[in-house]
Every structure is written in C-alpha cells, then in structure tokens.
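Next up is a structure, given as structure tokens.
Every protein chain except one is present and positioned as in the full complex.
Naming follows writing order (A and B), and every chain is counted from residue 1.
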Amino acid sequence: MSSALEPAQDLAPEEPRFAALRRLFSRERPATLVASAVVLVFVVVALAAPWLAPHDPLAQSYLRINTYPSAEHWLGTDQFGRDVFSRLLYGARNSLIFGLVSPAIAAVVGTTLGVAAGYFGGVIDRTVSRLIDTLLAFPELLLAIMVSAVLGGGFWNVVMVIAVAFVPGFARVARSATLAVKQEPYIEAAVAVGLGTMKTIWRHVLPNISAPVVVLATLWVASAIRLEASLSFLGLGTQPPNPSWGNIIRDGLGNIFGSPWPIIGAGFAITVVVLAFNILGDAMRDLLDPEIQ
Amino acid sequence: MREPLIRVENIGKTFDAPGRLLRGNSAGGVRAVDGVSLAVDRAETVAVVGESGCGKSTLGRLILRLIEPSEGRVVFEGRDLAALSAREMREVRRQAQMVFQDPFGSLSPRRTVAQIVAEPLEVFGIVRGRRAMRDRVAEILTQVGLPAAAMDRFPRSFSGGQRQRIGIARAIAAGPSFVVADEPVSALDVSVQAQIVNLLQDLQAAHGFSYLFIAHDLAVVRHIADRVVVMYLGRVVEIGPKQQVYRAPHHPYTQALLSAVPQPDPDAPRQRIVLAGDVPSPSRIPSGCSFRTRCPLAQEVCARERPPLRAVKPGHAAACHFAEPSPLSAAPPSSSP
Partner (left out) sequence: MMPEPLLAVRDLVVDFGKPGAPLRAVDGVGFEVEAGGAVGLVGESGSGKSVTALSILRLIGAPGRIAGGEIRLQGEDLLALPAAQMPEIRGRDIAMIFQEPMSSLNPLMTIGDQVGEALLLHQDLDRAARRARVVELLGLVGIPDPASRLGAYPHQFSGGMRQRVMIAMALACHPKLLIADEPTTALDVTIQAQVLELMKRIRDTTGAAILLISHDLGVIAEMCERVVVLYAGRVVEDGEVRAIFHRAAHPYTRGLLQSIPRLDDDRHRLSQIPGSVPLPGRVKAGCPFLGRCGLRIARCAEQMPPLVEIADRHRAACWVTAGARG
C-alpha cells in the first residue's frame, strides 16, 4: 500500500517561460503585431528625434512660409517657416512623455485610493467613492481645461492636469477589483496564516488586481496622448514654440486651405498611435488573466 | 479535569443584515452561530457536521478569530483570546492554522508554491535566509507528498488534489498545535479524497496536532473524527463520541441526516427518513426548537421552549425535548400539555 507520505505525484509539464508574451505576439493576432510595431516605431522616433529630424523644429525661416511638401520638407513648412516633419518627430517625444508620465502618476495615486477604499471599506470607502463620483461628474477634457485655465499651461501643470483627470478611473477600477479579490479565499488564507494587513495588500491584493490596472494604464496612454493634443490644440497644453501634435494642428489650421499637410500629418500620427495603444490594451486584457496563461 | 487545548464557551455571531433600508423584515440580522460550546483536546479530531447555512464554517472562523464573535469566548491553552496582547495573539496565530475548502481559490495565483508555503515561516520569523528557507520548504513539501521540484511552480500547474496538498503544507509549516480544516476534501475527485484524508491523518499522527474538521460528508467524518458535533441553524443539536453518535443518534435531525446519505451498495437497507421542506433562513429562525418545522416528532412544546443540550450518556448530549429515551425506539410522547 502506498503511503500518503510518499511523493507519488507527477507534475504537469511546465509551460515555457514567457508563454503569455509569446502568445501576445503570435501570428494569430496580426492586429496586435502591427500595433506593437507601431508603438515600437513611435518610441524609437520619440527617443531618437534629435538624430532623425532633418531640421531644427524651432528654426524659423521667413523665406519658406507655408510651403508645400518637397524633398527637403516632407510635410512642408508652417506659418513661421518651420519644418513640419521635424516638428512632428519632436512632437512624438512630447506625446510619449505625457502619455507615460500622466497615466503612471494617475495609476499610483488612483490605485492607492481604490485599494484602500475596497479593502478597508467603511468611512474610507465612502469618502473615496464620493471623491471619485465628484471627479467623474466632470468630463476629462473639461476638468483638464478648468485646471489648466487656473494653473496655466506649463509642462508639469499639464502632466498633473491629465493625471488628476485619470485618477478617478484608476481608483474605480482598483476599488472594484479589490472588492472582488478580497472575497477570494487566498486573502482569508493569508490572514489566517498570520500575515499583517499591509503585507496582505502588498503581496496578495496588488498582484492580483494588477491586470485590470495595467490594461487601463495602456488604454490611457492613448487617452493621455489624445488629451494632451486636445489641450495643446486649445492653447492650454504645450506652449509654443515647443512642438506638440496638438499645436501643430492648431498652427496648421490657419492655413488649412493653403497646405493641409501639417494637419494631415499630425492627425494621422495621433490616430495611428492612439489606435495602436488601444489595440495593445485590448490584447493585454485578454492575456493577463493568470488562470488562462 | 485536564484543560483542553481549545475551549469554546457559548460563542455566537450575528451578522448585520445587508442594506439598512431593507432591514425592516429581519430586524436582528442573521444569527449564524448561536451559543455554541465545545472543547478540543490535544491530538483530537472534532468534526462539525451540518448542512449549508448551519454555521459550521462561521464557527471555525470565530475560533480562529478570522471573524470577531458577537458574544462568548475562546480559551486557547487556558488563556482567553480576547484578553491577549497583540504579541500573544501572534503566537496563537502561529499555533492555530487553517486548511480551506477550495483548492483553487485558496492559493494566490501569482505566487509560487515556495512563496506560499514559506509565508508562515517568514511571518513568524521561524526560518531566516533564502537557502535555509528553500530547504525547509522542500522538507515540508515532501511531508505532504509533493516533490521538492514543485517549489518554483505556480498553483495553476497543479491538480485539485495537489493544490490541496500545497494548502496543507502552508497550514502545517509554522508547526501549529491546532488546525481548522474547512471541508478540505469536498471539492476533490472521489479517488483523490482518500489520499487527502489519509494525509491529514498521517500528519496528525506525526505532529500530534488537533483538528477541527468541518464537513457535510458524514462518511468522511466517520473516518476521521474522534468526536462529532452536529449543527443546525447555528446551534449544536447533538455532540458526542463518534461511535455513539453514529450508532445511536439521539436527535431526530442527526437520525435523518444519517439516513439520508446514499450508500454505495445497491443492497443496502434503506429506511430513509425524508425530512419535509427546506432549512429555514438563518434570518428567520423558528421559535423554540429551530428544527421543529421539519421534525417528524414535533409537538407543541417544541415551538414554545428551546430544548437545552442534555446528556444522554456521559459525553454525549442532544438538544431535543424527547431525547431520552431514544426517540426512534420509543413512540413520541403524547402527554404534552
């Protein structure tokens, strides 16, 4: 008779490492593959803008105002004679920074609030939830416009404005995910083992709510890029002469019937990058479930 | 008399009714556990049986202080848990561990087996240093019948039975003296249940800890328990040594429960007592004896008076007005006022 103390257990074959990552980029998901390529190009362009750009994005030339695309100026020039293509490349840099920094700040703040509300409940939950509700009552763009109208349009102000606009979203997602995770027996198991509250949250709650938060962050990279462009277009975001996709469109608006190329170029860049991040976010949502991996 | 490892005295828990606006019809909330007293000796297995909603899982959690009791007290090694300092309570936490029902839900999907099993060792500072920790975890895994190679895997690559072994490893890691096992085999395949039941018994023989074994499967309980506690709607209706409770159940509910279990034998005699109706909601517990709405013996007195637990033999008690003599051997008394 075999004893229960004897290791008679064969284990299932181990999954190859990074299986989820491989699946993310498998041939069965061509859209994800293209989206990832777009994001990669976007990041490379943003980082290498100084080397890639054929001209100084700030150099004005009154000899070439509002020109059409040419071999030298691929997207023509704007009303100050600046090379639109170079401004587009430098604008990518701007978008990348806004796109990453604002959601990151929002994710940290929002997740902290949401986890606290979901895990502790009671007064903390009621306070955080009312705050979320209040902030959510304002459309993101409106909230951003209001705050930047008060604070002005400097770089950090815009970052903070966008972050504040995104905090309630993260807090809400983190709160509902925490409420679900808190019901899981492994949380009770951690408490039963004797783990303290903060360690329980750090080790058992956070890793298990990370999936929806990461997905949201990815999707909101796209929103942040879009929001920054909108603010810059309205003159509240990146201040001229620094290039941003939003203010390239704004600058191009005056001459839309002369040369539509600045608007087409920047509009195309925004659309493609935002779409790519959205597709990537959806793919991550599908793949981040630990039970499916 | 010798002090038992754990003594539970008159413990009770009332959960607030959710949603204050809708409270009108069940003003008192839900009475999950009501005046339960029991004791668990060293190296003893006490089984708590009953159907869903009888409060058996809540009772286990009250004893471990995972839920704060509304009243009553838990005395662990002679010390009242409510009076302990935070430091003393930590030591009790180390001594009293738990095995959960759901082998899938009770292991965090994002932590490796080594991390899961090492957690209590780390929390209580029992083992320090990475090397020593891995050696200790490997040793514990071997004890529960898992290869040390399982250490770096995630729970998802294990079967239900293997996951339950991991859960048991976590519970025994800190060297407890008392383990609450909440339906530890009910989610497992039949052919795997026996492995886990045997493992729990082998570990008890090796380490000498006590079990509070919570279950609804009376056949499993018959195998593992020394003493049995039968609960119905938050109250103990019968308590006694296993042999006596199974051979001569005194409470009509225990009798019905035992007769309802389908026997894996096509020729088994079937004299089944089929109880009418459902278990009443714990937010509307009947007056007097809570079992009277389904009891084949119910009389007027049952609605009026709540029967106390009365000894029918030394160490064996039942909470029924007609518990003496055994209600099946004698006709129900007709002389009720």
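Basically, a residue touches a chain if its C-beta (ideal position, glycine included) is under 8 Å from a C-beta of that chain, and two chains touch if they have at least 3 such contacts.
This structure is a prediction, so every number in the text was calculated from the model and none was measured.
Checked against the full complex, the candidates B:G161, B:P176 or B:P282 give a single residue touching the omitted chain, namely B:G161. Interface note: of B:A82, B:A132, B:A149 or B:A260, the residue touching the hidden chain in the full complex is B:A260.
When the full complex is taken into account, the listed residue touching the unshown chain is B:K242, out of B:R31, B:R61, B:R170 or B:K242.
Within chain B, the residues in touch with the undisplayed chain are 51-52, 159-162, 189-195, 197-198, 201, 216-220, 222-223, 242, 246, 256-268, 270, 272, 274-275, 278-279, 294.
The rule we apply is simple: only the chains that are shown with their structure count from here on.
Note for the complex: chain B touches chain A at residues 64, 66, 90, 93-94, 97-98, 100-102, 105-111, 119-120, 123-124, 142-143, 145-147, 149-150, 153-154, 156-159, 162, 165, 167, 170, 174, 195-196, 198-199, 202.
Within the complex formed with chain B, the residues of chain A that make contact are 3-9, 11-12, 14-15, 184-186, 188-196, 199, 203-204, 207-208, 210, 290-291, 293.
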